[in-house]
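Missing here is one protein chain; the remaining ones are kept as they sit in the complex.
Then we have subunit A:
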Amino acid sequence: MKRILLTLLMMSLLFLGGCWDRTEINDLAIITGAAIDAADDNQIELSVQVFIPRALSAGRGSTSSGGNLTLVKSAKGASIADAIALLQTKIPRKIFWGHCEVFIFGEDMAKRGIAEEMDFLVRHPQPRERAYMFVSKGKAAKTLELRPELERYSSEVIREMSDMHIGMLVTIIQLKEMLRGKSNAAALPLIDVMPPPNEAKGLETAPYIMGTAVFRKGKMVGEINEKATRGVMWIRGEVERYTVTAKLKNVQGTVSLNPIHSDIKFIPSIRNGQWQMTIKAKTEGDVVQNGTNLDMSNPEMIKLVEKAFQQDIEDRIELALKQVQHEMKADIFDFATDFYREYPQEWKAAKNNWDEIFPNVKVITDIHAYVRRPGLVTLPGGIPEEEVREK
């Protein structure tokens, strides 16, 4: 009996010792960012940014930042999966997607349609659902080749920027929800490369988020600039930290505020066949710069600032609506879902005509902006007391 048990125990070693999926880290090519561009003949070109671990350990002692931490390889194929197979023949290590946090579509690719390639990203077990998605102005691959000065590699730059909510932040899962959602529209942050300070530095620059790419039915139909993006983010309730600089009526100079908290509500309504959306927003902020001669300790003056604050947000929202709702006719605010939740029956009847209804949805904004704190000084910081306006 004991002998049998011993044999059994030893046999179990077979199961414990061997592991088919053992992969040493020095057999992996860790991808930090990927770019998908359109190529001829309906093909795609996949470029990947591969992390070079040796550069990290060697570069520690030296003072120059010249050492490249990543290398970029690309391959053409019928789809991402096909291109990876070709790419693998050019890289001596096994391609590993688990740390790829940035996927960039080239502008041409985005215009051709991203649906086919999205399937790979959600179906393959390796890409992370939280990876961020972008569209690049021009070719996406060039972004990966940049050598930013502050971060270790360019995909980290845009990831960090997205985390600050400067532009929109869209993960794979969120993009999937948008593409499969009721509105038939999607939006992705649009990035571009900052022009290098001088010719000699060439690639030593970084990408930045310049606006938003707007998609309809999986195809990019247009782009909006940084200013209108703020409006879109206001409507989507994604604004986190940025500064509102408002021009007051009949007053010289501007006042800047840091909104610290905002609360957005959508109230859809259908009256006599007129689809209407009320956007209710409440926001609070602190004064960070007062370029006017107003006394910030005076409640009357604060009211003026609040009014300008409110006007500025309204303008931005209107700008976004004008471009997105009326020109591109893409429901990236997902009004469709709001209507569906409130009016499921009406929605069922109208959902096939949503593309015609959406541009005609009447949008009413109801914004309440409050100034909570004047900052560390009350009176304008740079002018003599006599010039301060108290009324």
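The rule we apply is simple: contacts are C-beta pairs under 8 Å (C-beta built on N, C-alpha and C of every residue); 3 or more make two chains touch, one makes a residue touch a chain; residues count from 1.
Heads up, the rule we're going with is that contacts and distances are computed from a predicted model.
The subunit not displayed here is recorded in UniProt as "Germination protein", chosen from "Simple sugar transport system ATP-binding protein", "NADH-quinone oxidoreductase subunit H", "Anti-sigma factor antagonist" or "Germination protein". Interface note for the absent chain: among A:Pro125, A:Pro197 or A:Gly382, the touching residue is A:Pro125.
Annotation: of A:Pro92, A:Pro195, A:Gly273 or A:Pro344, A:Pro344 touches the absent chain (contact as defined above).
Among the residues A:Arg180, A:Lys217, A:Arg372 or A:Arg389, only A:Arg180 touches the chain that is left out of the figure.
Within subunit A, the residues in touch with the undisplayed chain are 12, 15, 19-21, 98, 125, 128-130, 163, 171, 173, 176-177, 180-181, 340-342, 344.
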